[in-house]
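All protein chains of the complex are present and in place, except for one that has been dropped.
As written, the chains take the letters A, B and C, and residue 1 is the first residue of each chain.
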Amino acid sequence: MEHVACVGAGMTIFSRRLKETGKEMCYEAVRMALEEAELELKDIDTVVCGTAPDAFDGIHMKGENLLDGCGGSKKTYMRVFTGGGTGVLAPIAGWWHVASGLSDVCLVVCEEKMSSCFPHPQSAFAHIWDPILERPLNPNLVWIFAMEMNRYMHVHNIKKEDIALVSVKNKKNALDHPSAQLAANITVDDVLNSEVMAWPVQRLDISPPSDGAAAMIFAREDVVHSITDNPVWVEGVGWCIDSTMWTNRDLYFPQYVAKAAKMAYRMAGIHNPFKDIDVAEPYDPFDYKELHHMEGLLLCKKGEAANLTKEGVTQRDGDLPTCPSGGLLGVGNPIAATMGVKACEIYWQLAGKAGKRQVPDARTGVCQAWGDLMQYGSVMVMRS
Amino acid sequence: MSRVAIVGVGYTDFRSITPEVSWKEIMYKAASRAYHDAGINPRQHVDSFITCAEDYWEGFSIFDEFTPDQMGAVLRPMITTCGDGIHGLANAFMQIKTGMMDIVAVESHSKISDLITYRDVVLFSFDPVYNRPLGGHPYYIAGMEMRKYLETTYTTEEQCAHVVVKNKKNALSNPTAGHEADITVDAVMESQPFFEPLKHLDIAPLSDGAIVLIVASEEKAKELTDSPIWIKGIGWASDTPWLEQREWSQALYTKLAAKKAYKMAHMSYPPKEIDFVEIDDKFSYKELQHIEACGLCPPGTAGPLVTEGYFDPGGALPVNVSGGSLGCGNLIDASGLQRTMEIVLQLRGDAGSRQLEGETGLAASWRGVPTASGACIILGV
Amino acid sequence: MVQTPQGVMNMTFLSRIERPEDFRHWFGDMEAEYVYTSGVAGDTFFNGLKKGKILATRCPHCDRVFLPPRIYCENCFSELTEWIEIPNEGVVETYTVMHVDIEENPLDPPEIRAFIAMEGTDGGLLHKLNVSPDSVEIGMPVKAIFKKEKEREGKITDILYFEP
Partner (left out) sequence: MEKYPGEALSLEEMKKVTQEKWSPRVKYAWSCGEAMSRFLNELKKGKLIGRKCHTCGRVIFPPKMFCEICFKPTDEWVYLPDTGTVMTYSASYLDKDANRITEPILVGVIAIDGASEDMGIMHYFGEMTADEITFGKKVQAVWKPEKERTGSVTDIKWFKPLKE
């Protein structure tokens, strides 16, 4: 197995609407990553594109449409897609392109342009459900998360005000992120008093739909050192899917995330995740999801994540800084392009390039994404 | 470097409609046969699963959700790649090459009969501001490309019609094929002009079907079977997606993909080293264009050669003995997997009445209008 | 050899529907409304079309002129900032006579679609050709015919068609 490092990353701002086309967004993220790595497009031999439903951008086979903006024209180009899990699965795919020995320098580009779906991307979400069993009930996407959140709160007896702390923390962290769409100083009361969407989910529990793109460059060990003195190595990868039938399992714990995490930790030689990991970027499209995923990532025992948050452990200056980027709640949620606040953020943190968001002495980091019908986990461990 | 092999195949019949199975059940059917063929249990032996699909072909915003159960992939590593079946095989190949995986299952299917508005969906893949607003049947792009190809290479419409006749006839010997026929060149030439010079019978009709291939590391392959089929080379590539920037006369994506595959297979003169070929023929002229792009004959010679019988099952270089898309039906993104499967069956000696002699075969795919993406795989015993 | 597990792996289902009328189909769609911004390059191009102008961008490194215009060079990824106005003329690079519509019903009269390589660029435009099917040929010089200025909306259809 070839040793693989990330040598550069880039991302656009995340915004409710961007003027750029999907291709143009990809180009801008890629250019930033190339500049950081001081590489040119000709140095890239392989391109991986990660982008989620075609129904957002409103282009069938949108991977094909985006490919020139991704730098894939006349190149070896591949799109992977695992719903919301794409944001970390795409860099994992970049890893296997390089680790297999097939590619020397691989560019990974993630994109989402949700504003094309007008007036609201909700109409695209209407089609993620089973057409026979669920779509006839006219479901709204928020319902499943509300049901999962409720089950999680019920099983562990967790209070809404404790969950709201995640939203407060991440929106505040996002104040330091140049891409942030919803950075703010808010209070727990703001969250608890915000509009009820589907109980127990309220407006400030949710991340916003966004347009955005992100890019990362991975290189093989023998070329890494000619590119940078400051590589961040991919030490562990894991991905896992659970059954389609989300109504056939207890939703209180994301077993698929735990399986993916174990796979990645085994590869990285991590035995005690809480101790061995210095910074974490679990997927946080909803505030409870950060807690749910900290448990899935085995960073704490089941039901304990809310306490850690309350104790300040997950703050940037805590023992386990979690979502120092500001996450999806603060920076925005352009599905696949959340690679920018997950995998890219861990890269920047470990390379010491996170600017005002920098957490001290971070050597090992983990990022994770989650997707499909609450059934997909993708996990990547990096080390400087 | 350790090698990678295909150790199991499973497939359904290819039929224009399949009302008796859901998309999950057709996948289950192909998967259970592939696992049986490889002598494995997916719940114990398969390390990773890959499906090749696009949301709008299937009717879901996130099709990946609906894939694991019928593959035996629950709580296992699984991904969807939005590509042709050979793109899926490429991911399996790479995953095994990392040393992390030993056995990977690759699935691709077409349940295109579920989609009522196929042509509208193809049009929906066009650039939304420059191309799509002009509307029309999306296959007009193929008509334009065929015109340029014929003009540049001096290939004739009759030579393209020969491809249709050959492939539909080949399909008569393939029990899984769904569009087999014994017809004449005149019948093709007289079929309704759709997008001149492209005629009705130049277009591969749509088909349903599912295919699963089991890919294994060298060590596992030798454990599992006495006849592993080795992946000698694999490559995939895309030309620009801009119709306005493209070289209309040639299939650059196939040229680039084949070059990569040949390099990996250490082939210096592929026409002498390859015994038979399964190549994309979603439109008749595409077979000729793709043969030339693979460097199996010089540009402009594939047309005359097809009329001479060079690409017939008994010819010097049999092409699409399975019947291809014209004879089996267009399986959309499963097409590449169907072609690879045919090469595997031929190399294993399991191709029944259409069995050919040879030790090395090539399969090449194209993702259809309006894409310029394709993949290429070289297999050997 | 790995042992084949016990059981009936190759038997697909153990029970089958036997009457065709018992099979069900479920009808549905994946429809939504979409709005596409024409992008940073596209916005300049389509605002140009409103004024009857065709604008392209040039890559100074590769000396290529992109039409449709891009903000980046596809080959070297340089940022493109140099806009040039090009003549409304080009030659037919390839064409087809469309005899059927999207439902595969006959189109009468047939419609001609072409890719027009535009003068002074390395690209061109895909559009309709207003010419009889008998007289069209590859290499034919054609020019863009615009809608009346008042009717233009900043869309590709501001060009009605190309004609000799």
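Everything that follows uses one rule, which is that a contact is a pair of C-beta atoms (placed from the backbone, for glycine too) under 8 Å apart; a residue touches a chain by one contact, two chains touch by 3 or more.
What you are looking at is a predicted structure, and each value in this text was computed from that prediction instead of being measured.
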| Among shown chains, those touching the left-out chain | A, B, C
| field | Contacting the left-out chain in the complete assembly, out of C:Asp29, C:Glu85 or C:Glu163 | value | C:Asp29
| Which of these, A:Gly8, A:Gly22, A:Gly58 or A:Gly71, touches the one chain of the complex that we don't see? | A:Gly58
| Of B:Ser32, B:Ser110 or B:Gln289, which one is in contact with the hidden chain? | B:Ser32
| Looking at B:Val21, B:Met264 or B:Leu347, which residue reaches the missing chain? | B:Val21
| request: Touching the hidden chain in the full complex, which residues of chain B are there? Just list them. | output: 18-25, 28, 32, 35, 41-43, 56, 59, 68-70, 72, 74, 111, 113-117, 120-121, 123-124, 128-129, 132-133
| request: Spell out, residue by residue, where the missing chain touches chain C. | output: 7-9, 11-17, 22-38, 40, 42-43, 46-47, 154-155
| remark: chain A residues touching the chain left out here are 11-20, 25, 28-29, 31-32, 58, 60, 115, 118, 120, 122-123, 126, 131-134, 136-140, 142-143, 146-148, 150-151, 154, 176, 178-179, 195-201, 211-212, 243, 245, 247-251, 355-356
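Keep in mind that, in the parts below, only the chains that are shown with their structure count from here on.
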| query | Which chain's centre, taken as the mean of its Cα atoms, is farthest from the centre of chain B? | reply | A
| Counting C-beta pairs in contact, does A-B beat A-C or the other way around? | A-B
| remark: Multi-chain contacts in chain B, i.e. residues touching at least two other chains, fall at 55-56, 59-61, 128-129, 240, 242
| request: Would you pick out the residues of chain A that each touch at least 2 other chains? | output: 21, 55, 58, 68, 73-74, 116, 124, 126-127, 131
| remark: The residues of chain C that touch chain B in their complex are 1-5, 9-10, 12-13, 17, 20, 23, 25, 28, 30, 34, 36, 38-39, 42, 46, 66-68, 74, 93-104, 111, 113-115, 122-128, 133, 138, 155-157
| note | Contacts from chain A onto chain C in the complex sit at residues 17-21, 23-24, 27, 30-31, 34, 40-42, 55, 58, 68-69, 71, 73-74, 115-119, 123-124, 126-127, 131-132, 135
| query | Mind pulling up the chain B residues that touch chain C in the complex? | reply | 19-20, 25, 28-29, 32-33, 35-36, 39-41, 44-45, 55-56, 59-61, 119-120, 123, 128-131, 133-138, 140, 143-148, 151, 192-198, 223-224, 240, 242-245, 248
